[in-house]
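What follows is chain A.
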Amino acid sequence: MHGVGIIKGMIETARNFAGSYTDPERLITVQYPEEKLPPVENARTIPFLVYDGVDAMAGLRCTACMICEKECPPQCIYIVKDQVKKPDFVGKLQVQPKVFDIDISVCMSCGICVEVCPFDAIKMDQVFELSTNDRFGGLLVDKTQLAKPNEYFVKLHKTEASEIDARREEEKQKAEAAAAAKAAAPKPTPAPAPAKPPAQAPAAATPPTPQTPAQPTAAPAPAK
Partner candidate 1 sequence: MMATPSSTDLAEPPSGNPLLEVSLGPQHPSTHGVFRMDVSLDGETVVRLKPVFGYLHRNHEKIAEKCTYLGSIPYTDRLDYICSLTNNWAYAMTVEKLAGLVPPERAEYLRVILSELTRLINHSALAGFLLQDMGALGTPLMYAFREREKILDLFESLTGARMMCNYMRFGGCRCDLPPGWIEQARSVVAKFPSFLEEFEALLTGNEILLARTEGVGVLPAKLAVNAGVTGPMLRASGVNYDIRKVDQYGIYGRFKFRVPLGERGDVFDRYMIRILEMHESLKILDQALREIPAGPIMDPKAKLRNLRPKPGEAYGRIEGPKGELGFYVISDGGPNPYRYRVRPPSLINLTILEDMCLGQTVADVVVILGSIDIVLGEVDR
Partner candidate 2 sequence: MLNEIAFLLCASIILAGAVGAMMLRNLVHCALCAAGAFAGLAAIYLQLNAEFAGFAQLLVYVGAVAILIVFTILLTRSTELQPGAVHHSSSWWMGLLVGGLVLACLVGSIMSSPSLVRLPSQPASAPVKGIGEQLMSQYIMPLETIGLLLTSALLGAVVIAVREPEKSDPPAR
(Lines give C-alpha, C1' and ligand atoms only; values in the text may rest on other atoms or scores of the structure.)
Protein backbone atom coordinates (compact mmCIF):
# COMPACT_ATOMS: atom_id res chain seq x y z
CA MET A 1 0.00 0.00 0.00
CA HIS A 2 1.31 3.44 -0.82
CA GLY A 3 1.98 5.72 2.06
CA VAL A 4 2.98 2.99 4.49
CA GLY A 5 6.61 4.08 4.39
CA ILE A 6 5.64 7.64 5.23
CA ILE A 7 3.47 6.51 8.12
CA LYS A 8 6.27 4.30 9.41
CA GLY A 9 8.60 7.26 9.32
CA MET A 10 6.12 9.41 11.19
CA ILE A 11 5.74 6.79 13.88
CA GLU A 12 9.53 6.79 14.22
CA THR A 13 9.70 10.55 14.73
CA ALA A 14 6.84 10.38 17.20
CA ARG A 15 8.71 7.70 19.11
CA ASN A 16 11.74 9.96 19.25
CA PHE A 17 9.59 12.90 20.32
CA ALA A 18 8.24 10.95 23.26
CA GLY A 19 11.60 9.31 23.89
CA SER A 20 13.36 12.63 24.20
CA TYR A 21 11.39 13.24 27.38
CA THR A 22 11.84 9.82 28.94
CA ASP A 23 14.99 8.22 27.58
CA PRO A 24 18.36 9.81 28.37
CA GLU A 25 19.84 7.81 25.49
CA ARG A 26 17.74 9.84 23.08
CA LEU A 27 18.49 13.27 24.45
CA ILE A 28 22.22 13.37 24.77
CA THR A 29 22.68 17.12 24.54
CA VAL A 30 24.76 18.56 27.36
CA GLN A 31 23.65 22.01 28.46
CA TYR A 32 27.14 23.34 28.12
CA PRO A 33 27.90 26.35 30.28
CA GLU A 34 25.87 24.98 33.18
CA GLU A 35 26.86 21.36 32.95
CA LYS A 36 30.06 19.94 31.61
CA LEU A 37 31.06 16.44 30.75
CA PRO A 38 33.50 14.81 33.14
CA PRO A 39 37.01 15.13 31.74
CA VAL A 40 38.41 12.15 29.87
CA GLU A 41 41.84 11.14 31.06
CA ASN A 42 43.38 10.92 27.62
CA ALA A 43 41.87 14.14 26.32
CA ARG A 44 44.26 16.73 24.96
CA THR A 45 43.93 20.32 23.91
CA ILE A 46 47.07 22.46 24.11
CA PRO A 47 50.44 21.73 25.70
CA PHE A 48 51.65 23.01 29.05
CA LEU A 49 55.00 22.86 30.83
CA VAL A 50 55.28 20.83 34.02
CA TYR A 51 57.22 22.16 36.97
CA ASP A 52 58.06 20.65 40.33
CA GLY A 53 57.92 22.45 43.62
CA VAL A 54 56.48 25.84 44.30
CA ASP A 55 58.57 28.14 42.16
CA ALA A 56 57.35 27.70 38.63
CA MET A 57 60.37 29.06 36.84
CA ALA A 58 62.91 27.33 39.04
CA GLY A 59 61.15 24.01 38.92
CA LEU A 60 60.51 23.74 35.19
CA ARG A 61 61.41 20.31 33.93
CA CYS A 62 62.12 21.69 30.47
CA THR A 63 65.79 21.66 29.54
CA ALA A 64 65.37 23.61 26.31
CA CYS A 65 66.57 20.64 24.29
CA MET A 66 64.63 21.95 21.25
CA ILE A 67 63.26 18.54 20.26
CA CYS A 68 59.64 19.61 20.50
CA GLU A 69 60.35 22.76 18.55
CA LYS A 70 61.89 20.70 15.80
CA GLU A 71 59.23 18.02 15.73
CA CYS A 72 56.17 20.22 16.04
CA PRO A 73 54.34 19.76 12.71
CA PRO A 74 52.86 23.25 12.46
CA GLN A 75 55.96 24.82 14.04
CA CYS A 76 54.14 26.65 16.77
CA ILE A 77 56.82 26.36 19.49
CA TYR A 78 59.59 28.90 19.90
CA ILE A 79 62.43 28.30 22.35
CA VAL A 80 65.49 30.33 23.28
CA LYS A 81 68.06 28.76 25.60
CA ASP A 82 69.20 30.54 28.73
CA GLN A 83 72.91 30.82 29.40
CA VAL A 84 72.37 30.30 33.13
CA LYS A 85 71.98 26.65 34.01
CA LYS A 86 69.99 25.30 36.91
CA PRO A 87 70.08 21.99 38.70
CA ASP A 88 67.37 19.46 37.91
CA PHE A 89 65.62 17.10 40.30
CA VAL A 90 68.64 14.88 40.75
CA GLY A 91 70.85 17.87 41.28
CA LYS A 92 72.47 17.90 37.87
CA LEU A 93 72.95 21.24 36.13
CA GLN A 94 70.69 21.59 33.11
CA VAL A 95 70.05 24.21 30.48
CA GLN A 96 66.79 26.06 30.99
CA PRO A 97 64.60 27.93 28.52
CA LYS A 98 64.86 31.69 28.46
CA VAL A 99 61.90 31.95 26.14
CA PHE A 100 59.33 29.24 25.63
CA ASP A 101 56.39 30.47 23.56
CA ILE A 102 53.56 28.51 22.03
CA ASP A 103 51.28 30.15 19.50
CA ILE A 104 48.07 28.31 20.29
CA SER A 105 46.33 29.80 17.29
CA VAL A 106 48.70 27.65 15.23
CA CYS A 107 48.88 24.63 17.52
CA MET A 108 46.80 21.76 16.20
CA SER A 109 46.69 19.80 19.46
CA CYS A 110 48.37 16.74 17.99
CA GLY A 111 50.45 16.00 21.05
CA ILE A 112 53.60 15.09 19.18
CA CYS A 113 55.63 17.41 21.42
CA VAL A 114 54.55 15.30 24.37
CA GLU A 115 55.50 12.06 22.69
CA VAL A 116 58.97 13.21 21.74
CA CYS A 117 59.88 14.98 24.98
CA PRO A 118 62.53 12.94 26.81
CA PHE A 119 62.12 14.89 30.06
CA ASP A 120 58.35 14.61 30.66
CA ALA A 121 58.45 18.36 30.67
CA ILE A 122 55.64 19.13 28.24
CA LYS A 123 52.20 17.59 28.62
CA MET A 124 48.78 18.11 27.12
CA ASP A 125 46.31 20.30 28.93
CA GLN A 126 42.54 19.82 28.91
CA VAL A 127 41.33 23.39 29.04
CA PHE A 128 39.14 24.19 26.10
CA GLU A 129 37.72 27.62 26.88
CA LEU A 130 40.54 29.41 25.15
CA SER A 131 38.71 32.06 23.21
CA THR A 132 39.96 35.60 23.61
CA ASN A 133 39.36 39.00 22.13
CA ASP A 134 42.99 39.48 21.30
CA ARG A 135 43.67 37.11 18.50
CA PHE A 136 47.43 37.68 18.27
CA GLY A 137 48.75 38.54 21.71
CA GLY A 138 46.07 36.64 23.56
CA LEU A 139 46.83 33.40 21.78
CA LEU A 140 50.60 33.61 22.11
CA VAL A 141 51.38 32.14 25.50
CA ASP A 142 54.79 32.29 27.12
CA LYS A 143 56.44 30.03 29.66
CA THR A 144 54.97 31.74 32.70
CA GLN A 145 51.49 31.10 31.40
CA LEU A 146 52.38 27.62 30.22
CA ALA A 147 53.93 26.45 33.46
CA LYS A 148 51.64 24.25 35.55
CA PRO A 149 52.57 22.30 38.69
CA ASN A 150 53.03 18.57 38.64
CA GLU A 151 49.97 18.18 40.88
CA TYR A 152 47.90 19.61 38.05
CA PHE A 153 49.36 17.04 35.68
CA VAL A 154 48.55 14.30 38.16
CA LYS A 155 45.02 15.54 38.33
CA LEU A 156 44.57 15.47 34.57
CA HIS A 157 46.34 12.30 33.53
CA LYS A 158 46.38 10.12 36.59
CA THR A 159 47.69 6.88 35.13
CA GLU A 160 50.44 8.41 33.08
CA ALA A 161 51.50 10.82 35.82
CA SER A 162 51.74 8.21 38.55
CA GLU A 163 53.89 6.08 36.27
CA ILE A 164 56.19 8.97 35.58
CA ASP A 165 56.31 10.04 39.20
CA ALA A 166 57.23 6.55 40.32
CA ARG A 167 59.99 6.41 37.76
CA ARG A 168 61.34 9.79 38.73
CA GLU A 169 61.25 8.88 42.41
CA GLU A 170 63.25 5.74 41.70
CA GLU A 171 65.70 7.75 39.62
CA LYS A 172 66.10 10.29 42.34
CA GLN A 173 66.67 7.72 45.01
CA LYS A 174 69.26 6.06 42.82
CA ALA A 175 70.97 9.39 42.27
CA GLU A 176 70.83 10.18 45.95
CA ALA A 177 72.20 6.78 46.80
CA ALA A 178 75.00 7.31 44.33
CA ALA A 179 75.63 10.76 45.77
CA ALA A 180 75.54 9.38 49.27
CA ALA A 181 77.93 6.59 48.31
CA LYS A 182 80.22 9.15 46.74
CA ALA A 183 79.89 11.49 49.66
CA ALA A 184 80.25 8.70 52.22
CA ALA A 185 83.86 8.23 51.26
CA PRO A 186 85.14 11.67 52.41
CA LYS A 187 82.47 13.08 54.70
CA PRO A 188 78.68 12.66 54.97
CA THR A 189 77.42 16.11 54.15
CA PRO A 190 74.22 16.84 52.22
CA ALA A 191 75.47 18.69 49.22
CA PRO A 192 72.70 20.46 47.37
CA ALA A 193 71.41 22.62 50.21
CA PRO A 194 71.73 26.19 48.91
CA ALA A 195 71.24 25.71 45.16
CA LYS A 196 68.00 23.87 45.26
CA PRO A 197 64.77 24.97 46.95
CA PRO A 198 63.97 22.43 49.63
CA ALA A 199 60.31 21.92 48.65
CA GLN A 200 61.06 19.54 45.79
CA ALA A 201 59.10 16.78 47.37
CA PRO A 202 57.15 14.83 44.76
CA ALA A 203 59.66 15.00 41.97
CA ALA A 204 61.09 11.74 40.76
CA ALA A 205 61.60 9.61 37.65
CA THR A 206 63.81 9.07 34.66
CA PRO A 207 63.74 11.32 31.67
CA PRO A 208 62.76 8.92 28.83
CA THR A 209 59.03 8.64 28.26
CA PRO A 210 57.37 5.35 29.16
CA GLN A 211 56.38 3.75 25.89
CA THR A 212 58.60 5.47 23.44
CA PRO A 213 62.10 4.16 23.33
CA ALA A 214 63.27 7.36 21.71
CA GLN A 215 66.74 8.38 22.72
CA PRO A 216 67.45 12.06 23.04
CA THR A 217 70.16 11.92 20.43
CA ALA A 218 69.70 15.48 19.38
CA ALA A 219 69.40 16.72 22.89
CA PRO A 220 72.10 19.25 23.61
CA ALA A 221 71.83 18.75 27.32
CA PRO A 222 72.64 15.26 28.63
CA ALA A 223 69.89 13.72 30.67
CA LYS A 224 72.05 11.69 33.00
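One rule holds for everything that comes next: a contact is a pair of C-beta atoms (placed from the backbone, for glycine too) under 8 Å apart; a residue touches a chain by one contact, two chains touch by 3 or more; residues count from 1.
The candidates came about this way: all candidates are chains of the complex that A comes from, given by their letters.
Worth saying up front: this structure is predicted, and the values here are computed from it rather than measured.
The listed chains 1 or 2 are all part of this complex, yet only 1 touches chain A.
Within the complex formed with candidate 1, the residues of chain A that make contact are 2-6, 8-9, 11-13, 15-16, 26, 28, 40-44, 67, 71-73, 108-112, 115-116, 124, 159, 211-214, 217-218.
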